[in-house]
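So that we are looking at the same thing, I have put the structure below in structure tokens.
Omission of a single protein chain aside, the complex is shown with its protein chains in their original locations.
So, chain A:
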Amino acid sequence: MSDAHSAVHGGHHVDPSLPKEYQTEENSLRIAGFWVFLGQDLVLFSCLFATYVVMHGRTAGGPTSMDLFDVPGFTIETIALLFSSFTCGLATYEMRRGNKNPVIAWLIVTLILGLVFIGFEVQEFVKDVSDGARMSTSGFLSSFFTLVGTHGCHVSVGILWMAGLIFQVARRGLTPTTSRKLFTVSIYWHFLDAVWIFIFTVVYLTGKVL
């Protein structure tokens, strides 16, 4: 804890015995802060999940989850996102081994899988809306679009972030700073994957049977 102090105030002092993303004290602070950020994001999602569960049966005569959810669509979304989490893990693995080009390659694969996910989600939303299942139809649909849409917004922000990072890694290589950025975007990405597993279970799978 407090022995880290001298390093903080020494600025960009690098300790090569640590994993790349933790080599400066400033980076290790930022990673810790990012974990706390994810903690608060988890609280936000919990509220949206609770609201969805409360609203699930409140369809006000509109379409129910059984009418609406399309099994192939959300299955492809799930596979794309879970797989992207894996490729994101490979990027981190290559970052630790110091291989710049594989890092960039795996990040691009991750980004493409993320775009596939978003593409299918947008398609699903457009289809629902054109079938008359809008946010304003019922409490159920309000909460469905908000919960899944909030996750989708997070993924979109992650895609923009990752795109910016690919440039930085390409230009600057794997420095402690770019490694730290890569590490934080990867824990963000895995977090979204974990949230999706809950959406998949609570919203889609449960919604297909109840």
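The working rule: a contact is a pair of C-beta atoms (placed from the backbone, for glycine too) under 8 Å apart; a residue touches a chain by one contact, two chains touch by 3 or more; residues count from 1.
Keep in mind that, in the parts below, contacts and distances are computed from a predicted model.
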item	value
Protein name (UniProt record) of the chain left out of view, among "Quinol oxidase subunit 1", "ABC transporter permease", "Lactate utilization protein" or "GTP pyrophosphokinase family protein"	"Quinol oxidase subunit 1"
Among A:L29, A:L90 or A:V202, residue touching the chain not depicted	A:L29
Chain not shown: contacting residue from A:Q23, A:T59 or A:T87	A:T59
Which residue of A:T51, A:N99, A:Q123 or A:T206 touches the chain not shown here	A:T51
Hidden partner chain, residues of chain A it touches	1-6, 8-12, 28-30, 32-33, 36-37, 39-41, 43-44, 47-48, 51, 54-55, 58-60, 62, 135-140, 142-143, 145-146, 160-161, 164-165, 168, 172, 177, 181
